[in-house]
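All protein chains but one are shown at their positions in the complex.
Labels for the chains are A, B and C, by order of writing; each one numbers its residues from 1.
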Amino acid sequence: MRISCPCCGPRDRREFTYYGAADYLNRPALDADASAWDDYLHLRDNPAGETRDLWYHDPCGTWVAVTRDTVTHAVIAAEAVA
Amino acid sequence: MADLSAREPCAGLGLPLTLGGCRLAALPVERITAIQPFPGKVAAVETVLRAQGLRFPAPGHSHEAGGARIVWAGRETAFLFGMAAPEGLSAHAALSDQSDGWAGLRLEGPDARAVLARLLPIDLRAGAFEPEACARAPLNHMQVLIRRAGEAAFDLFVYRSMAGTAVHELTDAMRAVAARQAAVR
Amino acid sequence: MTHRIPGKGLIDRTRPLRFSFDGREFEGFQGDTLASALLANGVQLVGRSFKYHRPRGVLTAGSEEPNALVEVIEGKQKTPNVRATVQELYGGLTVQSQNRWPSLRFDVMAVNDRFAPFLSAGFYYKTFMWPRAFWEKVYEPAIRRAAGLGALSGLHDEGRYEKAFAFCDVLVIGAGPTGLMAALVAGRAGADVILADEDARMGGRLLSDQPEVAGQSGPDWAADMLAELAAMPNVRLMTRTTVTGVYDGGTFGALQRVGLHLADPGDLPRECFWRIVAKRAVLATGALERPIAHPDNDRPGVMLASAVQSYVARYGVNPGRVVVFGNNDSALQAARDLTAQGVQVAGYVDPRADVSVLEEFPVYPGGQVVGTRGRLGLREVAVRHGGGVSMLTAETLALSGGWNPSLHLTCHLGGRPDWDERLAAFVPRAGMVAGMSVAGAARGRFSTAACLADGAALAAEVLADMGIAGHDMPLPAAEDRSYAIAPFWAVDAGGRAWLDFANDVTTKDVQQAAQEGFSSVEHMKRYTTQGMAPDQGKSSNVAALAVLADATGQGISATGTTTFRPPYTPVSIAAMGAGGRGMGFAPERLLTSDSQTRAMGAPMIEAGLWYRPSYFPRAGEATWREACDREVSMVRTAVGVCDVSTLGKIDVQGPDADRFLDLIYTNMMSSIKPGRTRYGLMLREDGHVMDDGTCARLGEAHFLITTTTAAAGPVMRHMDFVHQAFCGDWAVRFTSVTEQWAQFALAGPKARELVNKLLETPVDAENFPFMACGPARILGVEGRLFRISFSGEMGYEIAVPARFGAAVFERLVAEAEAMGGGAYGMEALNVLRIEKGFITHAEIHGRVTAFDIGMQGMVSAKKDCIGKSASQRPGLMGPEREQLVGLVPVDPQAELSAGAHLYNENDPATRVNNQGYVTSAGYSPTLQSWLALGFLRDGRARHGQIIRLDDGLRGRKVACKVVHPVFHDPEGGKLRG
Partner (left out) sequence: MMRYSGFRVFTQGLTGNTGWRAAWRKPAPKPEYDVVIIGGGGHGLATAWYLAKNHGITNVAVLEKGYLGSGNIGRNTTIVRANYFLPGNSEFYSHSLKLWEGLERDLNYNVMHSQRGLINLFHSDGQRDAFVRRGNAMLAQGDDAVLLDREGVRRMLPYLDFGQARFPIYGGLYHPRGGTARHDAVAWGYARAADQRGVDLIENCEVTGIDVENGRVTGVQTTRGMIRAKKVAMVTAGRSGQVAALAGMRLPIESHVLQAFVTEGLKPVIDHVISFGMGHFYISQSDKGGLVFGGDLDFYASYAARGNLPMVEHVMEAGMTLMPMIGRAKVLRSWGGIMDMSPDGSPIIDSTGIEGLYLNCGWNYGGFKAVPASGWALAHLIATGQPHETAARFRLDRFATGHLLDEEGTGSQHNLH
């Protein structure tokens, strides 16, 4: 599997650390209710198909949001989180 | 108070070393400063650097001027080699001294690319990695900063503590590539 | 070499090579495979079958070989399950047969064949159940001994192996007529091309069938094309290279046999495992011929027709009299070609009634082979035809049940092929692998002309796709015969007819599986084991599912096929794991003090990737404990020196650095004054403790934080995430400076005296108090000084640029020793911190919260931080939680051990009674007692109670008093002094 790092271009999967669904970008406020935090931390759509998830390119330190297909492993898009 | 003796990162590792069509040597220790511009400050950093004939490098690029080189070294980071950080830079960027954190190695010769292909998962073909191109990548299980320093010359920077392993793995790959070249001849 | 046709073949008859098989010496030639050399010496029996131990010979001339698996011997080392059809001959090659005892000709396990009726498909699921204890003791060992093929030597594999990466525009897989044309077209257009072929010599069937191409012989034409390709700088030819797997994103795994064909490979690796990244791939892997199931079709001497052609034309082997049994035009052509090469074809048998009889050999239209004879090698073939059954004398029976396109790689990403009725074979569907084009016989275009044309055409398509201008290339003329086939899978004539030679699966087994309801193709495979042997069913899958389809009444298309998975041919663990053996598994990180530490005799232990000293032995010390006790006492009474450079150091700068640190730490960092240091706790977002360390404010907008050794990488990644995901616009930058600074802890009542020996400007308790930090000139070098301690004694840490680390350590140790102190190692460090109740990852093991370790007060109420919300879940607080406590044995000399569990004094050691566990233990020379840290249910409320430490694994029970986790100097007077 190859993912395009926004800094470094296409790189092998071995250069990345995975952190799961892009849900982790939407951090609730401290005072949000417990279910919002449960949603954020635990509950997932977990689609069989297109998903957006988070990858860290260890060599350069960029967090990347990757749009890809969980069935075909096709990588559709990759963009820096910030 | 007596001054302390300094130890080079590759001291005692048996360099330089030539095997087949490849030579591995330690690079001289130089001043290295990590420059990390603050948000929105790249232009200001550029202005300071321009006075030295340098630019802040785009990802994968490096520039050379006078005795100094500035090498892209990661997200929003460049390493300035061979000179002190210019006056005025610290207002726009985080600066940190990295001179002692890295072991620099030069691998050169006609087989250099074949040797690196044993260890790095990136495309180092001449067209894909032109002179002065640089990259952060794994060298087997280590992180490395690699820069193409010439037609068939590559500079590699690994964490100082791993210099021994890096030299060992490069040497192993050099030996195997040399054996293949010998078998072809 | 009695079975060689004079002058024939591509072997080099000027270079004879001696080799041995089962102790017998033979001679072959350079260019032979082991199989061709054995056949040329009249050796037909080369192995025994997996289950019934039936005698077996060479079936194929390629890597799909199911029978001819042997052990290659190299001194005491050996390689099992080597395909004789792939192993190239070299001088001194030593080989033995496998899976037989005592000898290949007489194998006592062949008795299994007599019991075959009781060993039918799945028999083992129905028996061996009684008595229960017999399974592990009697049945299973017997089954294991009988099963298996070759044997490993049991010795470490110390051979050289290698891995490598390659990148190209076009990867052409297979260098037969299709692949050669594709590579030529792409190469001439200037594309970066890799042409990989599993054979030692490129050319594919051009070398075996030897059709005329462009007026030249097949091998000559191939040689010319290869010469042209070899001269192109943009083309890389990889012989002996099998593309074994297709992975995502245009990545291919390929195994190159580098030194396996050489008597002395020297520094060459045995094998190299390539990771090839290609923009586009052309699959030109040709097709594999398949046998026909008929009674006793597994006898040595029974071969694929194409294999017979290979052995004759490429290797000059004389197969003796040959009967050809086929159901397709390629079989008939094989009989004609063999005849033309001077081989005596004793009969051509074809179940098709309308097959041509006007041939130079006897033809049996509508005929079938119904049996064979010959104990260890073929003697006679029984042919049933219109006139009855004839016995034909023959040494070789050539089978051709048709051709299966080699489409395995197209299925590696989950694609399913289509059944082609006309070819009676599966063919690839378009788009099974993105970026891969399938050409030639691999997609069912079988004539040489069609292959050449297809290779050129698809290469042109690929170039056009990539925007590379191609050149028109005239197609060389070649044979363009049609291919007709009448599906025919198994002869119905009683007796056992083999489908899967390698796993001994017969048509009856498949039929029985269907009868027992294992009628899905996956069930049939798993129940009969068809297709699960070393050849992965390359020669048997299609026929087996045809027999299954017949038994279930479903068509082949509806039955479907099992899944092809990587690798295409087996790959050694050593090749894919190259570099991992011994020290190569992970990098070694060495401290700047490493040389001196080792010179002092310190045993080194692994701490993550680092090596750290365990202890520094001195003369007269017999055990590590003596050294450790002395080092602890040294710190408590004088001064000790310890290299702590392995701790992660992250430089954090910027106007927003303080509020960023407030976000990642539980406690407030923005209120630290410049020149001061604060202990900090980080949580994961799930509310558990991630790491701890110190945060030093070096300037208004400049911090230096430390992490534990193990967490340095994860903490950096975490900080990058928090910054980029939640506050990317904040003006904060951080970078690791772990390697920049060599850092040493000086601890003990004489620490200040020691540090002042190195400082240009001495410090005292007032100008540099507890938790102070700042720049310092150390022996003439710009360094940093911190007043922190992990031992509970007065402590300083000094940091110098790493190049001076060795010198500073040497000086520190010398000075400390002069003061009655010295270096201390990890063992003493551990005891010191236990005495002081300081935690490490033994305590913050991932399941503990700030509440558990008594640091809930460090979670600032004034601000948010990562993990704060989740840490407030009800299950993470309250008296049922296990909380950090200290444990002191009632008998101070009673040994305590980490990993032990805690129970109320008189409770039996059962799960429901469990009260907690011990995380760290050590002997404190300071307190003259064993001490431990642990977690105890509601522990903070139970100080003073007696609890039983129970280490059942070690048979240890010790009564302990529960105490506050800080054993030594609880007021911290020494620390601050």
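We adopt the following convention: contacts are C-beta pairs under 8 Å (C-beta built on N, C-alpha and C of every residue); 3 or more make two chains touch, one makes a residue touch a chain.
Quick caveat: nothing in here was measured; it's all calculated off a predicted structure.
Although it is left out of the displayed model, the omitted chain contacts the following shown chains in the full complex: A, C.
Among C:S120, C:Q344, C:S860 or C:Q945, only C:S120 touches the chain that is left out of the view. Within subunit C, the residues in touch with the undisplayed chain are 50, 77-81, 99, 115, 117-120, 123-130, 132, 135-136, 140-141, 143-145, 147-159, 161, 163, 245, 247-248, 251, 253, 273, 275, 412-414, 508, 512, 515-518, 520, 522-523, 526-527, 529, 532-534, 536, 565-567, 570-574, 576-586, 588, 605-606, 684-688, 841-842, 845-847, 870, 873-876, 897-901, 909-911, 913-914, 917-920, 950-954. Although one chain is not displayed, its contacts with subunit A can still be listed: residues 1, 12-14, 17-21, 34-35, 38-39, 41-48, 51, 53, 55, 70-73.
We take it that only the chains that are shown with their structure count from here on.
Once the centre of each chain is set as its mean CA position, subunit B and subunit C turn out to be 30 Å apart.
Touching of two or more other chains is recorded for residues 75, 77, 121-122 of subunit B. Each of residues 275, 277, 720, 728-729 in subunit C touches at least two other chains. By the touch criterion stated above, subunit B contacts subunit C in their complex at residues 1-9, 12, 29, 34, 36-39, 75-77, 93-102, 117-118, 120-123, 125, 128, 140-142, 159-162, 164-166, 169, 172-173, 175-176, 178-180, 182-183.
Here subunit C touches subunit A in the complex through residues 247-251, 275, 277, 413-414, 434, 685-686, 716-717, 720-721, 723-726, 728-729, 864, 868-870, 873, going by the rule given at the top.
Residue ranges on subunit A touching subunit C, taken from their complex, read 1-3, 10, 12-13, 17, 19, 24-25, 27-30, 32, 34, 37, 41, 54, 56, 58, 61-63, 72-75, 80-82.
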